[in-house]
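The structure under discussion appears below in the form of structure tokens.
With one protein chain withheld, the remaining protein chains of the complex are depicted in position.
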Amino acid sequence: MIIKDYILPNSLSEAYELLKNNKKAVIIAGGAYLRLQKREVSLAIDLENLGLDYIIEENKLLKIGAMTKLREIETNEYAINELNGMLSNMVKQIGGVQLRNIVTIGGSVCGKYNFSDILPSLIALNASLKFYKAGIMNICEFMENDLKSDILLEIIIDLNQNGMVKYFKSTYKEYSLINVAIARNKNGFNIAVGARPGKAKLAKLSSKILTTEKDIDKACEILLDELSFKTDFRASDKYRKALTKTLLLEAYKELV
Amino acid sequence: MIPIVLNVNDVNYEIMVNPGEMLLDTLRKIGFTSVKKSCDTGACGICSVLVDGKVIPSCSYFTMKIQNKKVITIDGVEEKAREIGQFLLDEGVDQCGFCTPGLIMSIIAMENELNEFTEKNIKHYLVGNICRCSGYEGQIRAIKNYLEVS
Partner (left out) sequence: MSVNMNIPKVDGIGLVTGKPAYTNDLASKDSLIVKVLRSPYAYAKIRNINTLAASKVNGVELILTHKNVPDKVYTRAGQSAPEPSPYDKKILDEYVRYIGDEVAVVAGINEEAVDKAINKIKVDYEVFEPVIDYEKAIGNNVKVHDPDCGTVRFDIGRDASKNIAASYHMEIGDVEEEFKKSDYYYEDVYYTQAQAHLAMEPHTAYAYLDLQDRLNIVTSTQTPFHVRRIIGQTLDMPLSKIRVFKPRIGGGYGGKQFIHGEFFVSLVTLRTKKPCKLVYSRKDVFSASNTRHPMRIKLRIGAMKSGMINSLEMKILSNTGAYGEHSLTVLMVAGSKTLPLYNKVDAVKFSGDVVYTNTTPAGAYRGYGAIQGNFALESAIDEMAKLVNMDPIEFRRINMMKEGETSKIFEVMGEGTEGTAQIIKSCKLEECIDEVKRKINWNELYPRKEIDENTVRSVGLAIAMQGSGIPYVDMGSAILKLNDDGFFNLLVGATDLGTGSDTVLAQIAAEVLEIDTSKIIVYSSDTDLTPYDVGAYASSTTYVSGNSVYLTAKKMVEIMKDRAKTILETEEVQYSKGVFKSKDKEITLADFSNEMYYGEDMKQLVASESYYGVKSPPPYMACACEVEINKNTGKLKVLRCVASVDCGVTLNPNLARIQVEGALVQGLGMTLFEHADRSEKGTLYNNTFLTYGAPTKMEIGKLDVSFVESYEPSGPFGSKSVGEIGIDTPPAVISNAIKNALGVRMKELPITPEKIWEAINNK
């Protein structure tokens, strides 16, 4: 990545104005993945100094600032003790400790990476995203739409839930071949699968079936049909489906 | 080129950097050749340095982020490096040596951060430090000896 200019604004409004007024500008959160892209950037806007690095609990809602590092989430007491430890577990094998000390949850979410170990869990947990301009929206809405020129501030998760995340990797910290997240709240179950190799998606139909019929095998069959699985150089679609089935059954068993 | 002040091992360096420069390149430019470039993707741990006490991959960290923060390289912890290094030497795992400064910085960070030093915890914390020479077994032996855990 070639960067022509680099600014660390001291206020959100400053950051937003810079973003709005500069074509080819880019937001830098951690920067670790972004820098691997081959492109020219007119202006890098780094959110380092905006105090978006926090994890607080308010009325059974967990609010995670977009600039919070993955390692902080891994070791945070809420992430470990709430939601069956789902938030801590989802980041545990993303790179090593070094990488997790600079990669942020905001950057991971906004990147919408296919290989993300984070998105399936956040989707299953029905997380909300708070943007500077666009306000609060459900993560699924964000995943389906292209948001232009905005800054992610915070991820909000309802702690009145239980969750389980399972991923399959060849070596310990490689990109997952598949990852499966399942959460249960008072309304029922939510299942999301990522790295299919396509990016994480909520399996709406399957989640509904599981909620109403409590039949995990049936829900699994429906999920394998509902979501698309493809073959790439890492794994075949058949294998991904088999892994999904195994991981989902495992996750469900441990959740209930 | 942008002028910045970089604090490395408690010394302030006033330098000019390219906007998109990575901390690793800046450190080597100033003269800290102890920080090495290997995978250039944050995936091997070779370039590990401490920034405000946290161990990070300097190849993936924009230098512009570093202002008002303190960077420590192995040159700034010479005594500790020799101490830990001696345990590595006693096992013979200082083979090609390329991964060792990054490993030692990570061990220093680990010592300050963890409360429990089980083999599992140690391996998990240091999994980001790749070594091709030693096969890791000897490194774990050395680290356990250093931490006086059996």
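Lettered A and B in written order, each chain numbered from 1.
Here is the rule we go by: a contact is a pair of C-beta atoms (placed from the backbone, for glycine too) under 8 Å apart; a residue touches a chain by one contact, two chains touch by 3 or more.
Quantities reported herein were computed from a predicted structural model and do not represent experimental measurements.
Enquirer: Give the labels of the shown chains that the missing chain contacts, considering the complete complex.
Expert: A, B
Enquirer: What residue numbers in chain B mark contact with the hidden partner chain?
Expert: Where chain B meets the chain not shown: residues 18, 33-41, 43-44, 46, 73-75, 78, 81-82, 84-86, 88-101, 104, 123-124, 126-140.
Enquirer: Can you name the residues of chain A that touch the chain not displayed here?
Expert: For chain A, the residues touching the absent chain are 168, 170-175, 233-236, 239, 242-243, 246.
Just so it is clear, only the chains that are shown with their structure count from here on.
Enquirer: What whole-number Å value describes the gap between the mean CA coordinates of chain A and chain B?
Expert: Comparing mean C-alpha positions, chain B is 28 Å from chain A.
Enquirer: Spell out the residues on chain B that touch chain A in their complex, using ranges where they run on.
Expert: Listed in rising order, the residues are 2, 18-20, 22, 41-43, 45, 48, 54-57, 60-62, 64-65, 67, 106, 109-110, 124-129.
Enquirer: Taking the touch rule as given, give the residues of chain A at its contact with chain B in the complex, in rising order.
Expert: 1-6, 8, 28, 30-32, 35-36, 41, 44, 46, 48, 71, 92, 95-99, 101-102, 172-173
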